[in-house]
Each structure stands twice: as structure tokens, then as C-alpha cells.
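Yeah, one chain of the complex is gone here, protein chain that is, but the others are all in their spots.
Our next item is subunit A:
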Amino acid sequence: MKLASEQTLELDEGHVTVGQSFSDDPKMTMRNINVFYAEKQAIYDVSIDITKNEVIAMIGPSGCGKSTFLRTLNRMNDTVDGCRVEGDICMDGENLYAPNLDVVELRARVGMVFQKPNPFPKSIRDNVTYGPKIHGLADTRVDLDEILEKSLRKAGLWEEVKDRLDQPGTGLSGGQQQRLCIARAIAVSPEVILMDEPCSALDPIATAKIEELIEELSQNFTIAIVTHSMQQAARVSHRTAYFHLGKLIEVNPTEQVFTMPQHQLTEAYITGRFG
């Protein structure tokens, strides 16, 4: 390991990610990922594993490609015109970009929570049961109600909304809406949950609730979370990945990233020298 002071703040061409980016028990493996928006490259040669049942945080300055990277994991980038993904992304050894893979199935297995709470303009019930309905996970109303209660309980929302299940989800507070979106995502029992700055539109109390929730969820799900708050990354994640200008600089156990960053750019970022 080179000493931090010997490195420049310039990124060398052909930079190699430092730290522990690979895992013995990976849920998802990504190798040599490049992402382009039309001609513009947003992700450069990123390789990383996501371990089963871990919470991995993605941090980095604005525009460094965290969202883009996250969205390659459930192929949401397919919906962006001109976006092209190169490299291998596998979940449990299965190539997610294989031509015969159905994105509908993939997105049932890899759920996503967005930055801005985006419940459907329908009732709370319909929001949560939408996924199970379209994927045919439950046939009877009783089954659906069971999923509804279970998901809302897991999302810590049940007590607050159990009397108003048929009222619009958009009538909830911002934090409640975001938890509703989480309930909606876990209603289809995904294996991985992607969260893109899930707390950026929320106040500290709502944020605390969601962070608590993430910790609980990590017992059953693998979670990849993008965040702008280093405290949040420190609180909820097991590993932290630092992105810079589309390159993956460093991946290490969270504690280490925030106490002894291995790369000078990481250190500069977490000490607030840019970002």
C-alpha cells in the first residue's frame, strides 16, 4: 500500500480500485463495467462484488456516476435513450444482460427505491399490492391482504396507516411516502434492494426511521444504497464504495473508509476537501 501523501489528487489512467472490492460469497458480481450515455462515458471499467445480505454504500461527489452504476443493477438504464452498458453483471452467477433474460423478472428480484418518494397516485393498498398482482404472487384477496400487512409492517408503516389503507398514498407525509415505496419494493420479496439517495428529501426524524429500517431489512435482503450523507453511510452500511469521475476508487469496510481511507481521493472527499 502506497502512502497517501505519495499519491497525487490527479487520477492516473488505468486506475485500479484499491481495497476489498471482491467477495467470497457474492450476490452480484460486476466485471469491467463501462456505461455510456450516447458518446459520453459515465462509468469507467468498474469491477466490484456485492456480498449476500450486506449493505453497501456508494458515495462520491455529485455527477460521479453513483446513480448510473446503481441503475445498471436492475437495468433501469435500459429505459434511457442512448444509454449503453458494457461488461459482465451477474446475480447468483446468472448474466443480467444475457439476451434471453427478462427484465420484468429481473426487476421483481432487484427492487428499487428512488430519491424522490414516488408512490402511485392510487390507494396505499394498491401501491403495495401492485407488484404482487402483476407478478401473480397472490391470487386471493386474503393472500394480498397478508402481503400488504407484512410489507407495511416490515417498512414500519403499518401502525400509521392501517386505518387508512384505501386512502391515496400520495396523501402521506414525505417520510411515510418513502417508507410506502420501500413497502412496495419489498412486497414482491426481492433479493436485492437498490436505494438511490432514499433520504435526501426527508427530515432527520424520517431519515432516522428509514435508516433503522435499512438495518432491519439487511437481515433478509442485500441492499445497495447511494447516499450523499457520509454519516448515513457510516451508520447503515457494512462496506463503502467511493466513486470519482466515473471510476471506482476504493472499496473497504465502512469503518476503515471513514477512519483510515486507503486512497488519497477518498480521504480528500470524506474530510470535505471536495464534494
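Note that a residue touches a chain if its C-beta (ideal position, glycine included) is under 8 Å from a C-beta of that chain, and two chains touch if they have at least 3 such contacts; residues count from 1.
In this text, contacts and distances are computed from a predicted model.
You can't see one chain of this complex, but its UniProt record names it "Phosphate transport system permease protein PstA", from the set "Nitrogen fixation protein NifU", "Oxidoreductase", "Phosphate transport system permease protein PstA" or "Sarcosine oxidase subunit delta". Here the missing chain is touched by one residue of A:Thr170, A:Ser200 or A:Asn220, and it is A:Thr170.
Within the complete assembly, A:Phe120 is the residue of A:Phe22, A:Tyr97 or A:Phe120 that touches the hidden chain.
Shown as candidates are A:Glu86, A:Glu105 or A:Glu216; the residue that touches the absent chain is A:Glu105. Interface with the hidden chain, as seen from subunit A, comprises residues 74, 76, 79, 81, 103-108, 111-112, 114, 116, 118-122, 130-131, 134-135, 168-171, 181, 184-185, 188.
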